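Only one protein chain is missing from this complex, and each of the others stays in its spot.
Read from first to last, the chains carry the letters A, B and C; within each, the first residue is number 1.
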Amino acid sequence: MKKSCVVIGAGAGIGGAVGKKFAAEGYHVALCRRSDADGLSEMVGTLRANGGSASGHLLNAVEDDALEDLLLEVEAIAPVDTVVYNLGAQIGNRSLEETPLKTFELGWKMACLGLFRVARVVVPLMVARGHGTILVTSATAAVRGNSGQHSHAAAMAGRRMLCQTLNAEYAAQGLHVVHIVIDGAVDAPDTLGKMLGPERFEALRRTKGGEKDGLLLPEKIAETYFHLAQQHRSVWTHELDLRSYSDTPWWNHEINI
Amino acid sequence: MKKSCVVIGAGAGIGGAVGKKFAAEGYHVALCRRSDADGLSEMVGTLRANGGSASGHLLNAVEDDALEDLLLEVEAIAPVDTVVYNLGAQIGNRSLEETPLKTFELGWKMACLGLFRVARVVVPLMVARGHGTILVTSATAAVRGNSGQHSHAAAMAGRRMLCQTLNAEYAAQGLHVVHIVIDGAVDAPDTLGKMLGPERFEALRRTKGGEKDGLLLPEKIAETYFHLAQQHRSVWTHELDLRSYSDTPWWNHEINI
Amino acid sequence: MKKSCVVIGAGAGIGGAVGKKFAAEGYHVALCRRSDADGLSEMVGTLRANGGSASGHLLNAVEDDALEDLLLEVEAIAPVDTVVYNLGAQIGNRSLEETPLKTFELGWKMACLGLFRVARVVVPLMVARGHGTILVTSATAAVRGNSGQHSHAAAMAGRRMLCQTLNAEYAAQGLHVVHIVIDGAVDAPDTLGKMLGPERFEALRRTKGGEKDGLLLPEKIAETYFHLAQQHRSVWTHELDLRSYSDTPWWNHEINI
Partner (left out) sequence: MKKSCVVIGAGAGIGGAVGKKFAAEGYHVALCRRSDADGLSEMVGTLRANGGSASGHLLNAVEDDALEDLLLEVEAIAPVDTVVYNLGAQIGNRSLEETPLKTFELGWKMACLGLFRVARVVVPLMVARGHGTILVTSATAAVRGNSGQHSHAAAMAGRRMLCQTLNAEYAAQGLHVVHIVIDGAVDAPDTLGKMLGPERFEALRRTKGGEKDGLLLPEKIAETYFHLAQQHRSVWTHELDLRSYSDTPWWNHEINI
């Protein structure tokens, strides 16, 4: 029987590319996103046209029961083997004053509570089957705070530690959780593009993108996501970083003297 | 003019001991806790009896405006120079199923959102004065997740990253934020004692406490808190750990082969 | 033209398995080890019998010029595209008194200086070609010290930071360095087997090995090494961990209260 891969946060970036890869490899792929029903239909159509099995789901992840219902819905289509938790919580750099409590809370709901809610539904199913994978897209902000990142860093750090608690409690029962630190700008019009606006995004693409390979390419990221999901249980990775060869890692900057 | 030190989470453990130390050193100390008006009065009385200046404040930190109102109230007594953010969010080890969404949310409100709310009020005041200190009591769970720590670790990791974002944005304007990792059991009847219950707490005291010094002593912790608050601005510490000499650090355990 | 993959430390564990994988994928594989010419010939023979290209090289890595000469020798066979630096420096747990200066120095020479020597030879060649990969097998000891690990931890930590310095200086010129934290016992008779002795090794295999998958399987590790070497340059990984699903990560242990 087919097993399913649920992509939560499936736009024209990491989520979409990972979905495409898993569909090509034989999974039923459930693509979930907040809006743009037409875009979603098109993505589903493309996956099917390539011979894959796919379904599209609109959901507002911060709504009560939305994630829970979605997962049970997909489980009914095909057992959920893999979840790609790919909801971002980046809102650009905001000073403390420009970050209202509601914004701070929303960041946490997207980045951290949502993953917890997903885990509460799928982990028991996966443990009962003795196997399951949760691939968690994360960000530099999960490992170090920075100016203007109050909401983002606090939320993503929670996401990271949640990955560690789930791993500690369930790895030996077959749950493979991977925390993937995307340390750089992704060539993703749906997320980075929207945050920067079309002009700045195109400028960035001209400076670092294209043949320069300075932006992380979603379809190349997808290769590593798929590899992680296939690792034999004697050699699981829990955390890794991904960045362009030409980018400076988060821990490096101009040298102190 | 006297400056004040606000202790948020002032029970018979770290909070109370730090308050006592700062009062002895000349600060006005505002002791804040959720309940036990009599115990609070007694603490205030003791500080005053020793010649210190102190006030007591009951507050439910997760209530709307409670933290904000408190800080403005204390600011009116004496400018808030130092905040000791000492609210715990430890609820013991709970499996994923035993951790309802409400519990997970409450942990985050205590550990992370509360500090953010405090920062939004006091940081502008401190920056305007060119100096201020926020001493943040934290836990091992802020740096690594573990089985049963879903709520605690996700919440404390958010707390830690928030300390880093505040430091990145405001240190150069005079804000000294310190993230203090308490890596072990504190000899604190109000928190550890309540979590374990009287019997287990007394057993722990017999095994590790007293002359064995295996439990962190609050009045000794207070010495380091006070030192941190006095560090010259050319040599600020942002993060440090505290543990008993006889305890194993969080990163050590039985050796892999 | 074929490109070569040099495996420094090619025994019946990670090194041998990685060599086998790269040979199967079309690289010329240069297998290097300190002793056992017969075993080495047999490994080379097997790779060739499977249609691969391979050469065997005995070398004492701590001897002057040994690593340097080897690398130039292999470069003459086929350009060195990938180096797998797989020399261990584990000597079991030794108290401070049981660790003479010579032992401490030898550990550093194997773990750290050797990699530096390799880098001095191959990095200029790789940078001139605009591409090269150094896969560095590392250990838990690189990220945290522990009792009895004086030599091992100090040496492996040097190895880890050297990976970071090389990455910082040469990644943008096409050098992909990966620091791979093997966090657990590998099913490797040549290294773990020799350190434990045959009886303890067999006991370990019975307890955790075989179908239990509690020992890291070298041929499965090799899958991830190969994947890392193929990552597109827009999505390079610099550091990751590998452990059995049933093992406790290094940062977890029994909970402090």
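The definition used in the following text is that a residue touches a chain if its C-beta (ideal position, glycine included) is under 8 Å from a C-beta of that chain, and two chains touch if they have at least 3 such contacts.
This structure is a prediction, so every number in the text was calculated from the model and none was measured.
The residue from C:A155, C:A222 or C:L242 that touches the chain not shown here is C:A155.
Not every partner is drawn; the one left out touches subunit C at residues 95-97, 101, 104-105, 108, 112-113, 116-117, 119-120, 123-124, 141-142, 144-150, 153-170. Hidden from this view is one chain, which touches subunit A at 93, 140, 143-149, 183-185, 192, 195-196, 204, 247-248, 250-257. Although one chain is not displayed, its contacts with subunit B can still be listed: residues 164, 167-168, 171-172, 174, 176, 213-217, 220-221, 223-224, 227, 231-246, 248-249, 251-252.
In the analysis below, only the chains that are shown with their structure count from here on.
The most central chain, judged by the distance from its Cα centroid to the centroid of all protein Cα atoms shown, is A. Most remote from subunit C, judged by the distance between CA-atom centroids, is B. The angle needed to superpose subunit B on subunit C by their Cα atoms is 180 degrees, rounded to the nearest 5. Rounded to whole angstrom, the centroid-to-centroid distance between subunit B and subunit C, based on C-alpha atoms, equals 44 Å.
Among the residues of subunit B, those in touch with two or more other chains are 144-149.
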